[in-house]
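I have placed the structure first, in the form of structure tokens, so that the comments after it can refer back to it.
The other protein chains are all here in position, but one chain of the complex has been omitted.
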Amino acid sequence: MRTFTIGGIHPPECKLTAGKSIVEMPLPKQAVVLLGQHIGAPTQAVVEKGAVVKTGQLLAKAGGFVSANIHSPVSGKVNKIAEVVDASGYPRPAIFIDVEGDEWEEGIIRSDKLERECKLEPEEIVRKINEAGIVGMGGACFPAHVKLTPPPGKKAEILVVNGVECEPYLTADHRLMLEKGPEIIVGIRILMKALNVNKAVIGIECNKPDAIELLQHLAQPYPEIEVMPLKMHYPQGGEKQLIEATTGRQVPSGCLPIEVGAVVQNVGTIFAVYEAVQKNKPLFERIVTVTGKSLTNAGNFRVRMGTPIKELIDFAGGLPENAGKVISGGPMMGKALASLDAPVAKGTSGVLVMDEAESKRGQASDCIRCAKCVSACPMGLEPYLLGALSEHKDWEGAEKVHMMDCIECGCCTFTCPANRPLLDYLRIGKAKVGALIRSRKQ
Amino acid sequence: MANNFYVSMSPHFHSGDSVSKNMYRVIIALIPAFAVSLVFFGWNALLVTAISIASCVLFEWLIAKFLMKRPCTICDGSAILTGLLLAFNLPSNLDWWIVVIGALVAIGVAKMSFGGLGNNIFNPALVGRVFLLVSFPQQMTTWPKTIFQMKVQEAANAISGASGAVADATTGATPLALIKAGQFDQLPSYLDMFVGNTGGSMGEVGAMAILIGLVYLLVRKTITWHIPVSIMATVFIFAGILHLGNPEAFVDPLTHLLTGGLMLGACFMATDYVTSPMSKKGQIIYGVGIGVLTVLIRTFGAYPEGVSFAILIMNAVTPLINVYCKPKRFGRLKK
Partner (left out) sequence: MNAIVIALIVLGSIGLLLALVLFLAAKAFYVEEDPRIDQVQEVLPGANCGGCGYPGCRGFAEACVKSSSLDSMLCPVGGAETMKKVGEILGMASVASAPKVAVLRCNGSCANRPKVNRYDSAPSCAVAAALYGGETACSYGCLGKGDCVEVCQFGALSINPETGLPEIDEEKCTACGACVKACPKMLLELRNKGPKSRRIYVACRNHDKGAVAKKACAAACIGCSKCQKVCEFEAITMENNVAYIDFNKCRLCRKCEEACPTGAIHALNFPPRKPKAEKPAAEASKPAAEAPKPAAEAPKLAQAAPKAAETAQTETPKAE
């Protein structure tokens, strides 16, 4: 079985909710729709306080090419446009909508009937995806239409579908593949058409044999779609690692995947594309895994964007007494929340409630130079060195040892026997080195 | 609002590995070798080991508490390990005060003066041993015979009836000293060398026991194969070439592998985290360097044994190796 070649770790899987079917979550009383749910330019709100909105109506317009529209996840009245502390830990502008009923915008097809055929031209498809505000749903939230528009001179050759879900605990993509397999296959064919590629490969880690089997069966009529079982290996869901695992090509340092002719899309994104193109449904809901060892009713829920995370936890059985940490996303790359008022956004793949006992980090001691971080780094970097340089604010030195290659996967901190917060310093270093490089270009 | 959650950067998972776990794993891996030393050298081995560990731990505690004034670090097991490794590098009949001096040099000079675990350049136990070797050459190179060798000798004496002629029979030459003296025919058998029935430092004699420990460390992923294998392979190949060139002057490579501190050095001393290179490529260069230096010192140098010097020299080169040997980077080929 294939996997990527450098570094990587094997964290405990903890896929507690793998057997739980997707459950529709009831609508929140008030939806808090963040104006920034993606990487890139912020959006401009097009509704005002007091406006009555329908589900699926445009709330905020993309603020540039690398940006994504935001649609109302509920119907109701705009209460206010104010700030809310989101998963970034800072107050960010958001539209607060008091929910009244659930009236959908006209033109959205609400039936579950599978629409196989798509007769649209590639440009039409990309335009629809752009209008639907679809972003990468794996967590990075990079606007999907940007990836589908290769820069001049570059040509996509293969569509890599990310069904890896290498983060421990998360099962949202797994459930989606099991329950929406036919739709995903249609979505893949739509994207292949949009990209004008004749090959697609779905990478799925072998801890999901049911999903592999199902998709292999569904993809049988389409020889151009290959389902590839992959070895369990974190961070296989990382774009560069997945491309290497599936195609054997390494994206050169500092380049985008299109450099090797690959475009990676998450299965969640693929499903959103299907819904946008075939059902005219913009992106306003997603599957969220709400999980944790002490949650009584952990599961995979279909959630409207803007639902406060507190309501998700309540729906999953309420916050346990011994909760010590709540994470938006998975345990390896997710963000710890300071406030449960933070709403679900396009990139919220999971909510993990950790027990008090497993929440606290161990006491850090001096580096013993065991080189375990070096062995674990999937980018072949030297985290111990980068961490030390970053701690001593030697940004030029850090740049020379390829600080910018870091993908922030957390393998180094995970593996460090001295409990050193390596990634903490690497993140700072990456930000500073990035600023340094930008200032040099100006 | 005030939910008092912990907030930290990702990852929120940890492997559960710790410095002390790694240290104790190495200590566990040394148990077979310790058992061998007990079998062959008796209670003396236990005594020297106990003194060495106790004084290492004591010195670390004293220095951390009164000189460096920082939290005590003896619980991480590194001082115990240093003490154990130091003892393994000493003859079992060494006077107790020499052992204490060795421990002081190992912990005080080689480790704590650099800032404690993780900051030292040289392997503390080896610095202690080499210090003793150059300060007390007489005591450090007087090796006791193993219990079995003495029994054999007694039996031989009984047969020949020459009871008075064994005044200094409790000590004997190590295989390496025999090699140095060119007395190849007096070398013990491979089997004796493999199980440890030869003269030498307490922990280094039993090649088999050390290999068991190595397998344990590899299985527990405490160390990787790169350093021990590259050292052994280099010694074998280099000594093999010399032996093929002139079998009269140079002993066969298997004897090189099984004698002296090579096994102990390759498996436990050279693989010390702190003083070995970080990248796999660097580790192999480091191992090859130790192997070449060991054979050079053994065959052409003044000392019969060269493992400790070779490791210390390569320890000094490690920072340089770290600068020039980078791990294989992902996507390093720029278009």
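Brief remarks on what is shown
Every chain is named by a letter (A and B) in the order it is written, and numbering of its residues begins at 1.
One rule holds in what follows: contacts are C-beta pairs under 8 Å (C-beta built on N, C-alpha and C of every residue); 3 or more make two chains touch, one makes a residue touch a chain.
What you see is a predicted model; the values in this text were computed from it and never measured.
In the complete assembly, the contact with the undisplayed chain comes from A:Val85, out of A:Val85, A:Ile287 or A:Ala376.
Touch with the chain omitted from the figure is made, among A:Lys155, A:His217 or A:Lys360, by A:Lys360.
Of the candidate positions A:Ala316, A:Ala338, A:Cys406 or A:Val433, contact with the unshown chain belongs to A:Ala338.
Looking at chain A, the residues touching the absent chain are 83, 85, 88-91, 336, 338-339, 359-361, 364, 391, 421, 424-425, 427-428, 431. Even with one chain removed from view, chain B keeps its contact list with that chain: residues 1-9.
Operating definition for what follows: only the chains that are shown with their structure count from here on.
On the chain B side of its complex with chain A, the touching residues are 1, 3, 5-15, 17-19, 21-22, 73, 76, 115-119, 224, 273-280, 283, 326-335.
Put simply, chain A touches chain B in their complex at residues 6, 9, 11-12, 89, 168, 240, 244, 250-255, 259, 323-327, 329, 331-340, 352, 354, 359-362, 365-372, 374-375, 377-382, 384-385, 401-402, 405, 408, 410, 413-419, 421, 423-424, 427.
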